[in-house]
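Only one protein chain is missing; all other protein chains are in place.
Chain nomenclature is as follows: A and B, assigned in order of appearance, with residue numbering initiated at 1 for each chain independently.
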């Protein structure tokens, strides 16, 4: 457990300590579990896709402009998050903070639009309790939305820590892990975009 | 005012049952007794500092085992109540509702709050020692896992006195478990209690995977790991892949019950079958989560008390990997009778039978491990030896159940009940008792009394066979599970009487074991060597009980059975006398238990559908997480002088 905080140029800062290596590996394993979790939600959504019980169908609900914008926001935020990690490798504290703040703004925009979308649906009478399809839809997309919201809180916390203590093995590890998490949510969204929205519009 | 009183008496507290009042009284008395004893002996601070806030894997393991034993007691009482009720036809010892609640809690508690935590407890105690590590990879997370399991179990048990117990079976099949057919809070207890414990288990799985893959002593390649560590690794991988499915299934049913969703309802497009599938996609791997560590325990114990290398080490590993893969491919055998069609049933029947191949290989390898060995019949080894024939009976009846067309005649009958008790008791429970006896000196510094242990062993094993073998025949006679009574004139009574007698024998065996714990604590032989069984693996290379830091120096591993090899090549002395350095250890923290408390509040609130209480609880959880993130906790160092003093006192260095 005791490991010197050796800083050489080959190893990135977040991997420089035993603690950092363990936690990053642990987080990868956790993401494995998250993949299973979302797979189950996707699978059940697919099963319920046509079980609309006379209520609104995907075609009735989805608004192309809306979900394209959401997709654009989240994909861009993943890109800016990647830039932040790039700055992290260069030990550039200001760069990291700026890019993460942009990521945050895009993320907030995404969550806001999604919340708006949900409120709209409920207003149109498409509630969770309307049909099995809508239960599946709100659960899948809502779970992703909750993850993104949690990610936003998490990034804010870590940015405060980075602003206070600068870039060091601990903050580097935390920034790296939250970056992984953010990219993971982006990947999940790509699947939601394809499976829920595109398929919903076509079928 | 009268509204509140009305609510408390009718919906909140369970009333009208003498057994419940007895439980109420005993809960209050036990709580008062604990308070008085702790205060009188001034042990509050000790309890908080040494146990409740600990992140030491050994202490966490001990707490897991204690909680599991308490749950074994509760689940066992449930079982005996059921056996009494079924002794004769038309008995009125329990009414229908009460019986339904009891078989539900019995199943749920035994699998999720007894078998699994017992094994996770043994893993916590032994696995880090076996790989020569100072702790698990994430000690703080480990404490959270334990407390989440603990509050999950407490929440579930609370249903007995507050609000009413779940009554739809441990499988909780929909639509019966949906709100329309089961409107009380009992099912909510089930959903939220399991959800909390399940999150804790998932965290344990991640923790163990990282620990085993990243923290082994130098020289310990994967193929030099003790078999118990191997089984832990494979089990943890199964946990990581299977538990999210349970999380999702429970969440979906919670959404249905609390927020009017339609996943599993019989209306508005819901599909009750979806629950059955999700439940068993988790449920079947779950069976292997509780049996693979048992295989690991038996492998280590049989090889130790045979004084011989495990036969076919590599094949033992491959067979476990094969079992873990197959465990995800057999789930529909739990509902062959649902009319999935001949093709599906045949495929899943064959995949189920295929599991018997790697399992059979393991059985023969255990037998051959004892070939040309010197078998010592200690209590730990007796449990392991008894496992082989008893588990084989459970195994072959499992193959019989896998024959889809024949399963139509066994499904949900007592044949099935006998089968899974045969595998779960002869496999998991025997392993828990074997492991408990085997590692007891490592936990507490003294061995359990062998003579009392043998009494427990014989009474329990005989009782177990008397209890469950007749049930195969009852299955053939048409007796179905979960039936709170049966008509006279079917000839079911004699076998049921025998079965009940067996159940009580098992209870007596358990009570002797509890007495043995007390007796051995007072009079048991102290273990001063750290190696009471002439062990083969690294946990026996350190003191009993192991010091906080486990090993003063991490041993260097050169072969399988690392400690055996050290003893054989006379390296032990040299290793003990290596220069000692400062040791870095994690700090204790009170936050895991506080976080778990908030989880409990959230779970309790959601059970009663008081969303705001749930929100407060979850907010508390969030706050504790933020506090952890902002904490600058780098652990502490045990100075080398202190380590040297401890080692000298244990007589390990001069």
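Operating definition for what follows: a contact is a pair of C-beta atoms (placed from the backbone, for glycine too) under 8 Å apart; a residue touches a chain by one contact, two chains touch by 3 or more.
Here is the rule we go by: contacts and distances are computed from a predicted model.
Q: Could you tell me which of "Quinol oxidase subunit 2", "Branched-chain amino acid ABC transporter permease", "V-type ATPase subunit" or "Multifunctional fusion protein" is the UniProt name of the chain missing from the displayed complex?
A: Answer from the UniProt record of the missing subunit chain: "Quinol oxidase subunit 2".
Q: Among B:34, B:47 or B:96, which residue is in touch with the absent chain?
A: B:96
Q: Pick out which of B:483, B:528 or B:634 touches the chain that's been left out of the picture.
A: Per the contact definition at the top, the residue touching the missing chain is B:483.
Q: What residues on chain B make contact with the chain left out of this view?
A: Given the touch definition above, chain B has residues 89-90, 96-97, 100, 167-169, 173, 175-176, 180-183, 266-269, 271-273, 306-309, 311-315, 335, 337-339, 341-342, 345-346, 349-350, 353-354, 356-357, 360-361, 363-365, 367-368, 370-377, 385, 388-389, 392-393, 396-397, 399-400, 403-409, 411-413, 473, 475-478, 480-492, 494-495 touching the missing chain.
One rule holds in what follows: only the chains that are shown with their structure count from here on.
Q: Which residues, counting only chain A, touch chain B once they are in their complex?
A: 1-2, 21-23, 25-26, 29-30, 32-34, 36-37, 40-41, 44, 47-48, 51-53, 55, 127-136, 139, 153, 157-158, 160-161, 174
Q: For chain B, which residues are in contact with chain A within the complex?
A: 134-135, 137-138, 202, 205-207, 209-210, 213-215, 240-245, 247-249, 251-252, 255-256, 259-263, 265, 267-271, 274, 278, 582-586, 622, 626, 629-630, 635, 637
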